[in-house]
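Worksheet: the structure to be examined is printed underneath.
The complex is shown incomplete by one protein chain, all other protein chains being positioned as in the whole.
Coming up: subunit A.
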Amino acid sequence: MSNTMTSRRRFLGTTAAAGSVALLLPGMAHALTDARARALIDQVVADINRVISSGQPLSGMIRDFERIFERYADVPIIARSALGPDARGLSGAQLNAYVDAFKGYITRKYGKRFNEFKGGQVTVKDARKVKTFHEVRTTVKLRGEAPFEVNFLVSDRSGRDLFFDMIIEGISLRLSEKEEIGAMLDRRGGNINQLIQDLRNAG
């Protein structure tokens, strides 16, 4: 128990290290507002629009999207949540290795997909509070297609304002990856080290 607590704390510590503001001002922890959530997604969308209109080759776009994920997404919580209850049994080192491998996997996989937004335009619509976090709605307009909704879920509970899910036409990145990572782990007979190994090359 104390062992897992320590590893959890270390994991959380890493996650929140950059957001030491939250430690200094505990009252800030739940001070995320619609405006702040929206401000974060305004930045994300500005960056996305810059990349999809840049006209650069795919490899450059993937790199740029990786950067967007690293900068604005709470990848550790997405990673943990994708693993579900199995995350509990991991050692601190395993968890760090897993989160790291997952980060590479997810940024490669979704970076590639953003290629389909090429020439499109993303617009931020509005923000609202949901439970302990905020949902920011955006609209994507692609050539020859009716506009569709992409929603970002934003939380500051990592210590920074970050998005922890991106929902494209109802399809949640986090829930889809929960399904995928679960299947990957099953295929490997629950062997987490093997999963970590394979995630490094997946996506």
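Criterion: contacts are C-beta pairs under 8 Å (C-beta built on N, C-alpha and C of every residue); 3 or more make two chains touch, one makes a residue touch a chain; residues count from 1.
Here is the rule we use: contacts and distances are computed from a predicted model.
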Omitted chain, identified by the protein name its UniProt record gives, among "Sarcosine oxidase delta subunit", "Metal ABC transporter permease", "FAD-dependent oxidoreductase" or "Phospholipid-binding lipoprotein MlaA": "Phospholipid-binding lipoprotein MlaA"
Residue touching the undisplayed chain, where the options are A:Asn49, A:Gln121, A:Ser172 or A:Gln194: A:Ser172
Contact partner of the left-out chain, one of A:Arg36, A:Arg67 or A:Lys112: A:Lys112
Positions on subunit A where the hidden chain makes contact: 5, 8-9, 12-13, 15-16, 22-23, 26, 29, 77-78, 80-81, 84-85, 87-88, 109-110, 112-117, 128, 130-133, 135, 142-148, 151, 153, 155, 157-158, 164-177, 179-180, 183-184, 186-187, 202
